[in-house]
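Shown here: the complex without one of its protein chains, the others still in place.
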Amino acid sequence: MAARKHRRVGDSPVVRRSLVGLAVALTLLFLFMPLALIFVQAFAEGWAGYVSNILNEYTLHAIGLTLFVALLTVPLNMVFGVFLAWLVTRFRFPGRKLLTTLIDIPFAVSPVVAGLLFLLLYGSNGWVGQWLGEYDIQLMFSWPGIVMVTVFVTCPFVARELIPLMQQQGREEEEAGVVLGASGWQLFRRVTLPNIRWALLYGVILTNARAVGEFGAVSVVSGSIRGQTNTLPLQVELLYQDYNTVGAFAASSLLAGIALITLVVKAIVEWRQSRN
Amino acid sequence: MATTELSERPAKRLSAPATKRVLPGFGLSLGISLFFISLVLLLPISGLFIRAAGMGWEQFWFVITDPRVVASYKVTVLAALAASLFNCVFGLLLAWVLVRYEFPGRRLLDAIMDLPFALPTAVAGITLATLFAENGWYGQYLAKLGIEVAFTPLGIVVAMAFTSLPFVVRTVQPVLEEMAPEDEEAAMSLGASDMTVFRKILMPTLWPAIVTGGALSFARSLGEYGAVIFIAGNSPYVSEVISLMIFVRLEEYDFPAASAIAAVVMTISLLLLLVINVWQGRYLKRLQGG
Partner (left out) sequence: MSIEIQGINKFFDKFQALHDINLTIPDGQLTALLGPSGSGKTTLLRIIAGLETPEEGRIRFSGKDVTDLHVRDRRVGFVFQHYALFRHMTVAENVAFGLNVLPRKERPGKPEIRKRVKDLLEMVQLAHLANRYPTQLSGGQKQRIALARAMAMRPEILLLDEPFGALDAKVRKELRRWLRSLHDELHFTSVFVTHDQEEALELSDQVVVMSSGRIEQVDSPVELYGRPDSRFVFEFLGQVNVLSGKIRDGIMRQGDAWIRLPEGCENDDAQLYLRPHEVRLTQDASDRAHLPFRIEAINLIGAEVRIELKPDGWECEELWEVGISHTEFNARHPQRGDRCFAVPDVGHLFCEHAAEPTTLDWR
């Protein structure tokens, strides 16, 4: 820590202890306890009960569908995020600011509205939906619709992680690479990627966490058909409404596990970045 | 093409060669970004507004001023306000403690702060509902005090506050980290008390960040759905949020009504986003002295 000792506001032991105490207490109540509750409830019927809840036919299917959706969404948004970050941090052009504002839209839009947007466009009486219907292609109430809304909801995360970092790192290293004769791909793979890989990893993990956990938007477009279009968060809702609380929390514990992994990765990434 | 023009230099900039980009990939990244943004963001959003515009003003007005819908606006806005105010205070406290003090578990506290962002909203919803239920870990004690949280508007506030907690913490934290100790030392050497220094020296630097965080938290809360519906009770006129109203209209297959309400919500969200962006731009400019 800082070598010099400054006299600063709130230094007195009384203030310090009471503020730390208050913050810790509130965090315990507000964040730790809910997290603990998930696992306590999930294991309320013991290990065997937990396993059988997870191995429930519909829950298993929901896990599979959720992973499948994430598997399609995450790479798509990763590629988009990297290109967008490269575009807005490495070039100056009119409309650059607008572009960075536009990608914040999914943050600001209610997930239900997000789902509705796609339902209106691609639903059976939407413009595109009607046209596709003539060819017997149905996007809504099936997995393509789920993937589409998930892409919408999670598209800002990778770019949002990369843009500040790449801005701060500047373009000098890439310029040096070009002067030394590197081609576009060589430049990205050898110069840019090693510098952003940790932030990219966190962006991807965060995208994944949100893709896996998206609820509002997906529930609009999925139709929640058990064993067909039910993702894990929707399965949690169904189980909970069926008064199968333990089953709901068992399924939730998987999602909470992914959330915890995300937090750990973030801590590691921040630690690595602070070392440089 | 190069040598012929040399004797008579082209007089106007118009004849200059198209600016070459030094770094590669401008066209490709611009193309991909624009294609993606148009297809994924702009096309669906314009679809909504066109749909809403197509229904005629009177019907539109009728739908969005339906008393049950108006009640849901009120519930949502009030709850979101309460939640973001709570987060401003709580967030400032947490940011302060995380930046200023060294104590065992600080890193853990810092790491867990992002839990609401990482935890799926549905999971947060059923967890909070269970905690605050009559026989839940918190509910049973609160019931003795006569406080009901689950299935009341208060529950909505709790859910919104939970999901948007990190915003204020994460916007205030970097500002606190960059504050130079010298400012405080200077004020103290002039004889100011801790509280005065906090009010006169620290707050003027902090409040723009608090407002930004609070606004983000408010915007997020307005649209919150997953965490809210499990704990809200969802009784008409009392504890229905706007997002739920849209969902209800959809389940009634009343697409025009759903689009109309969604268009209202969308407009508010976009305006909020714009205001926050402009505000942040100004505030950053002022800080950097540009």
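For clarity, chains are labelled A and B in written order, and residue numbers in each chain start from 1.
Rule of thumb we're sticking to: a contact is a pair of C-beta atoms (placed from the backbone, for glycine too) under 8 Å apart; a residue touches a chain by one contact, two chains touch by 3 or more.
Since the model is a prediction, treat every value here as computed from it, not as a measurement.
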### Query
Which one touches the absent chain: A:L180, A:I225 or A:V264?
A:L180
#### Entry: Residue touching the undisplayed chain, where the options are A:A44, A:L99, A:V191 or A:I268
A:V191
### Query
Which parts of chain A are in contact with the chain that was left out?
172-173, 175-183, 186, 190-191, 194-195, 276
### Message
For chain B, which positions touch the chain that isn't shown here?
### Response
2-3, 6, 9-10, 13, 15-17, 19-20, 22
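Assume only the chains that are shown with their structure count from here on.
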## Note on the structure
So, in whole Å, the Cα centroid of chain A is separated from that of chain B by 15
### Message
Help me check something: in the complex, which residues belonging to chain B touch chain A?
### Response
21-26, 28-30, 32-33, 36-37, 40-45, 47-48, 51, 90, 93-94, 96-98, 100-103, 105, 107, 109-124, 126-128, 130-131, 137-138, 162, 165, 181, 184-185, 188, 194, 197-198, 201-202, 219-220, 222-226, 230, 242-244, 246-247, 250, 255, 258-259, 262, 265-266, 269-270, 272-274, 277
### Task
Could you please specify the touching residues of chain A with respect to chain B in the complex?
1, 6-12, 15-16, 19-20, 22-24, 26-27, 29-35, 37-38, 41, 79-80, 83-84, 86-87, 90-91, 93, 99, 101-113, 116-121, 123, 125-127, 148, 151-152, 155, 171, 174-175, 178, 183-184, 187-188, 206, 209, 212-216, 219-220, 233-234, 236-237, 240, 245, 248-249, 252, 255-256, 258-260, 262-264, 266-267
